[in-house]
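Only a single protein chain was left out; the remaining protein chains are all shown in position.
Order of writing sets the labels: A, B, C and D. Residues in every chain begin at 1.
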Amino acid sequence: MAYALQQLINGLTLGAVYGLIAIGYTMVYGIIGMINFAHGDIFMVSAFIAVTAFTLLAAFDITSLPLALTAVLITAIFFTSAYGWAVERMAYRPLRGSTRLAPLISAIGMSIFLQNMVQLTQGARVKPIPPVLEGGIEIWQSGGFTVQISWTQIMIVVVTIALMVGFTWLITQTAFGRQQRACEQDSTMTALLGINVDRTISATFMLGAALAAVAGVMVTVYYGVVDFFIGFVAGIKAFTAAVLGGIGSLPGAMLGGLIIGLIEAFWAAYLSPEYKDVATFAILILVLMFRPSGLLGRPEVEKV
Amino acid sequence: MSAATLLSVESLTMRFGGLTAIDDLSVSVPAGKITAIIGPNGAGKTTFFNCLTGFYKPTTGSVRLVHPRKGEMRLETMTGHRVARDAQVVRTFQNIRLFPKMTVLENLIVAQHNFLQKASGFSLAGIFRLPSYRTAEAAALKKAAHWLERLGLTDIADVAAGDLPYGTQRRIEIARALCVDPVLLCLDEPAAGLNPRESAELNTLLLSLCREEGIAILLIEHDMSVVMNVSDHICVLNYGRKIAEGTPEEIRNDPQVIKAYLGEDDEETASGEKAA
Amino acid sequence: MLHMEGVHAHYGHIHALRGVDVTVQVGEIVTLIGANGAGKSTLMMSLFGKPGASSGRIVFDGEDITRVPSHLISRRGIAIVPEGRRIFPRMTVLENLLMGTAFADPANFNADIKRVYAMFPILEERASQRAGTLSGGEQQMLAIGRALMSRPKLLLLDEPSLGLAPIYIKRIFQIVRELNTEHGMTVLLVEQNAHHALRVAHRGYVLQHGEIVLAGTGQELLASEEVRAAYLEGGH
Amino acid sequence: DLTVAIAGPMTGQYASAGDQIRRGAEMAIADINAKGGVLGQKLKLEVGDDACDPKQAVSVANTMVNKKIVFMHGHWCSSSTIPASEVYAEADIPMATVSTNPQVTERGLKNIFRIMGRDDQQGMVAGGYIADKFKGKKVAVLDDKSAYGKGLADEMAKAMTAKGLKPTLRESITAGEKDYSGIVTKLKQAGVEVLAYGGYHTEVALILRQAQQAGLKLTVMGGDTMTNSELVTAAGAAADNVMFTFSPDPRKNPDAAPIVKRFRDAKVEPEGYVMYAYAAMQLFADAATQAKSTKYADLEKTLRGGNFKTVIGDLAFDAKGDQKQPGFVVYQWKGGQYDYAAK
């Protein structure tokens, strides 16, 4: 029982991390109608920025945790947004209006570029930072097994939920969110209504990158180790999460992330860890068979 | 009704959540005639088509087709492509749905897919270009050429359909539907976007399809110059219910129809029609 | 108010406008008629630079807007009901209407939406339905409503009566007239239904193969033999 | 000039290993050339990047054949070495590899020489050590599903069981992930104290970190990949509990001391594969000198029969091409350095 509870906590945290990246995916999806393959790598870039920032702060002896964390978050968001902007400008904007698949390929190219750029400029070695936020709460003890939840885990879940709520509000309730969705549905018409499509898309990419930046910082704090390859795995898992929950739906992305996190945790805990990815994808396929637009995605009714 | 009934719809209902788009509707469509379905916007006309042609599964009700060769069929139980393939009830769409990057001719050839696919021995005969397939292809081409000619599309046969003007696309859609060999042709606002002259040409076409080829036509249309001139029978819907039924003359003067659909002061339309 | 001079436009290799001159004065209703593919819709869209004029000049309110980016055009007071409606299918009716107000004064919102709902009561009924599931005619009403939400100085209507029931067609032309007389809105109208169009219009142009071949007042065009033969009469 | 080559993952996930190989080889070539080269000819180094992708490995091999190399050191991943070696075999190019998969030398190819131990030998030493040292403790055997990791883990488990210590858990993880809290919790639940791990250091670092957070103290036994000092950087103090098997440390070889110093002066820590790459080049130079030829037949014969002094100690090969005295030793990390573990 205690064991199951601990695995539940593990799964939820992992799920929250996936969800956080998936929200970024879904944001960007909401505007270009296409998965942004470079998103995982933007996340990776932000993790590196976080490592550099943490190390710098340590060098300046800034030890106050809230201060350091805020400073790192701001730095990461700032620079990562610039990366989000640049990716859109280089790999997406020139392809506006071409086939849907063209930006997919240029984004894959971008992803390869970013990965190798980081490898070259920051080195192929893993980058560790010392534990930032240590300790946690012991929830329960049974049969010599202590169930723990660390502060970092709590922080990740709280931040993720807060961001999800905030961004859901932004997308569904504000004029900006509306304009964003309009760009995806018919960018020409959106422009005819006086909305600067390019700027809206850029802004969305920057927001998506900002979300990736938060995820990057959280992951850096949580795992303490980053390398230039983390974007790939995280990207695919988050992509899966976004789709499972229904692309375009932020709560869906969150839910998808949590489900995948839980499947991974429990499959690995009670069944075979080898096949946990198979389980994840098999469940994805099953869900999509019955709900072709994901769990919370609005079914695409096409009126003829 | 003198002619045999081709299609009879009985107490058809279609609900979307709380919204009842079609409410206990019964209609019968005679063979070899043109039946028009009219009614205000949102009355449920397109939804009615969708229920007939397997795009929606009606909430309740039955749709029976008496196919001249294959006997009675229940359309509401048939899904998607079966209605077109087996029952040969073919439709066009209110929002044109062509294969935009394919040429006009290709659009018409694709419509003969089932015939050609069989002739190609599910590609086996086709891949080796056996004579049996070649003759079938020639036949399909001939049919396509025939309808292209009838609809005045021959000159643009090799142009991508999506690049053509709206009015032309409407005709292509009709030609494509005709290539499926319909026993019942369901046209959803075929005259939308046509100018009066083109509408008049459409009238001629519809009449000849019906009179010469014996194709029954079910027509949704807001252009009274078309509806009143070609229909043998008109059925008026409002809020998913049938509010009137009869010949064009009866409908034109039905006070309920005037109130809900045609509009009270008929001066403008009337003169427009006269001119048309 | 609007002045187009020798405007050419292309779609790839298709030359859709071949030197069009069109003028619309403040407070006028001007209609464009022409056969299928004559370039009527292209002309309207070229005001917004989609496709852009490859040569020629477009002046609006005394300003050259030939090269102004699309999104800045509507902010100068032009609104369009485009061909094919182009509503946002996955947004609700209300959200679609809100999209029309991106640069309008929020203070006018209540009045504007009331006006639109008064014109098309069905839109109010369906305010939270997804626009993509509306019937064809309802979508057309929505497109018109959306254009009106921004209180444009110049309203471009590309076949507004398409797919509407006769009773609504009458309403639309009535509304056009009303907007014009009561609110001083200038209107450029494309219609297949040339009778209606020419009757409400002060002036009209006939477009053929991307060129203006005839211009005159509504009455003149209505009376013109060529126009009658080509666009008004349908030989039985 | 004589062209010799190295090949390995210069890009991609395992690029840090490729980097080590390159640095070692470059230094060796410079040293050899400074002493006048081999048989009076200067050596020229070609670098091939296979990114650990078997298909690219073959492509690299073909490039190298075209460049008329006389000796190859590589590839690094067993799955690259295996297909690539066939190309070298056909083109009569001798090769020295550090790939540890038994298959590498089990296919009857004559041109391949392994200057590193095999997974099975390594696993035997590691497994035996665990069985002796941690008798009665709960041991989990874990691998990362790579050819290398799985082979090693299987051998460790076999050796332990043979000596009477049955693993409590036998699991696999997916390399490249970041979250191993699931498996850590599982280890904690099972009361595991010792982890026998087949795989790369990156994952070990993460497991250790996460174990520490979960309040689980683990001793890890791994293979040669644990030599990478990234492990210490990433795992911090927890790395002190990591043991691994490796050939006798070349850095401890008194003969190698000057070279170790030269590396350190050049800001390269001669860890992991650096010294091996250096040794591979020495091996070639020595063999060519002994054979007085760089012809394949002569080289092959010399390599198979001879004894060669290198920075990693003396090398001699058996009929299959495996090193005669692989001599794996168990090491332990302590305060950022590794040293022989207590017997």
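The rule is short, and it goes like this: a residue touches a chain if its C-beta (ideal position, glycine included) is under 8 Å from a C-beta of that chain, and two chains touch if they have at least 3 such contacts.
Here, contacts and distances are computed from a predicted model.
Per UniProt, the protein behind the absent chain is "High-affinity branched-chain amino acid ABC transporter permease LivM"; the candidates were "Phosphoribosylformylglycinamidine synthase subunit PurQ", "Ion-translocating oxidoreductase complex subunit C", "High-affinity branched-chain amino acid ABC transporter permease LivM" or "Respiratory nitrate reductase subunit gamma".
Check D:20, D:97 or D:172 against the missing chain and you find that the one touching it is D:172.
Within the set A:108, A:162 or A:271, the residue that contacts the chain not displayed is A:108.
Think of the hidden chain as still there; on subunit B it touches residues 53-55, 80-86, 88, 90-91, 93, 97-103, 105-106, 109-111, 113-114, 116-117, 120, 122-123, 126-127, 129, 138, 141, 144-145, 148, 154, 157-158, 160, 176-177, 180. One chain is missing from the display, and on subunit D it is touched by residues 10-12, 15, 47-49, 51-55, 58-60, 62-63, 65-66, 77-79, 82-83, 86, 90-91, 101, 103, 107, 145-147, 149-151, 172, 229-230, 232-233, 236, 336. The chain not displayed touches subunit A at residues 29, 33-35, 45, 48-49, 51-52, 55-56, 59, 75, 79, 82-83, 85-86, 90-91, 94-95, 97-106, 108-123, 125, 127-130, 188, 236, 239-240, 243, 247, 272, 274-275, 277-278, 280-282, 284-286, 288-289, 292-294, 300, 302, 304.
Operating definition for what follows: only the chains that are shown with their structure count from here on.
Sorting all chain pairs by how many C-beta pairs they have in contact places B-C at the top.
Chain centres here are means of the Cα atoms, and by that rule the chain farthest away from subunit B is D.
With centres computed from CA atoms alone, A is the chain lying nearest the middle of all the protein shown. A straight line joining the Cα centres of subunit C and subunit D is 74 Å long.
Counting partner chains per residue, subunit C shows two or more touched chains at residues 133-134.
Contact of a single residue of subunit B with at least two other chains is seen at positions 46, 94-95. The complete set of chain-chain contacts reads A-B, A-C, A-D, B-C. Listed in rising order, the residues of subunit B touching subunit C in the complex are 16, 19, 38-47, 94-95, 163-168, 189, 192-201, 203-204, 222, 224-225, 229, 260-263, 265, 268-269, 271-272, 275-276.
Here subunit C touches subunit B in the complex through residues 11, 14, 33, 35-38, 41, 83-84, 122, 129, 133-138, 140-141, 159, 162-170, 173, 192-196, 199, 230-236, going by the rule given at the top. Of all residues in subunit C, only 48, 50, 69-75, 80, 82, 86, 88-91, 95, 98-100, 102-103, 130, 132-134, 146, 150 touch subunit A in the complex they form.
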